[in-house]
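Before anything else, here's the structure in question.
Missing here is one protein chain; the remaining ones are kept as they sit in the complex.
Moving on, here comes chain A:
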Amino acid sequence: MLEIKNLHVQLEEEDKKILKGVDLVVEPGKVHAIMGPNGSGKSTLSYVLSGRDGYEVTDGTATLDGEDLLEMEPEERAAAGLFLAFQYPVEIPGVGNMTFLRTAVNAQRKARGQEEMSSTEFLKVIREKAKELKIDAEMLKRPVNVGFSGGEKKRNEILQMAMLEPRMCILDETDSGLDVDAMKLVSDGVNALRDAGRGFLVITHYQRLLNHIKPDVVHIMSDGRIVKTGGPELALEVEENGYADILGEVA
């Protein structure tokens, strides 16, 4: 589903190479985790895949279901089924959460040639999904993420994911800033979305999130490359011995 080949990326503003040949394939129905020390390029990978400005791809490819992601605008990638749960969800004063979500859902439907969702149907669906994530009606009415706690912001990301039903979900450090209860809520939300047709790429620094969202494959990233790939046991190894051991081993 998601295929990344030999991806090289540097910052647009300065001559700084961040990704130095990433190869990765995420199959439908699978959860892949990327772990790695700070500065290894994990977040950059998520930004490049979702189309954020400021990065230059100097080599390699990234496709979703065979379509070239790197040629698309961010909104086209979203319509193609890519979703990024942000590490730092953005606050947007003046834009209501509900308006935002409805605009997004219908823009994607339109882009795919599907019929737009009526407001009654939308309300029904969002209320149901919000309830599961313990997001109350008040939060839905408020401006996007404004005044939300760290945990509320992350739950809001998962609500968006649930509403947009993407094929390929990238979660960027979704566990950062979450207490145990919030982590469980968020993980339950993610797990509820797991199905045979959907792929996940979970980026995290710590193993703890992976206790809740069980990965099929774990990759270790360092200095812009994936240096080791294994099963869930790899995450436990990191937890026990830190990154230094693994990195020493591959070096």
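The definition used in the following text is that a residue touches a chain if its C-beta (ideal position, glycine included) is under 8 Å from a C-beta of that chain, and two chains touch if they have at least 3 such contacts; residues count from 1.
In this section, contacts and distances are computed from a predicted model.
Per its UniProt entry, the chain excluded from the display bears the name "Fe-S cluster assembly protein SufD", taken from "Heme exporter protein C", "Carbon-monoxide dehydrogenase small subunit", "Fe-S cluster assembly protein SufD" or "NADH-quinone oxidoreductase subunit C". Remark: the omitted chain is touched by one listed residue; of A:11, A:25, A:111 or A:137 this is A:111. The residue from A:45, A:78 or A:238 that touches the chain not shown here is A:78. With the whole complex as reference, residues 50-53, 73-75, 77-79, 84, 86, 89-90, 92-95, 99-101, 103-105, 107-108, 111, 143-144, 160, 164 of chain A touch the missing chain.
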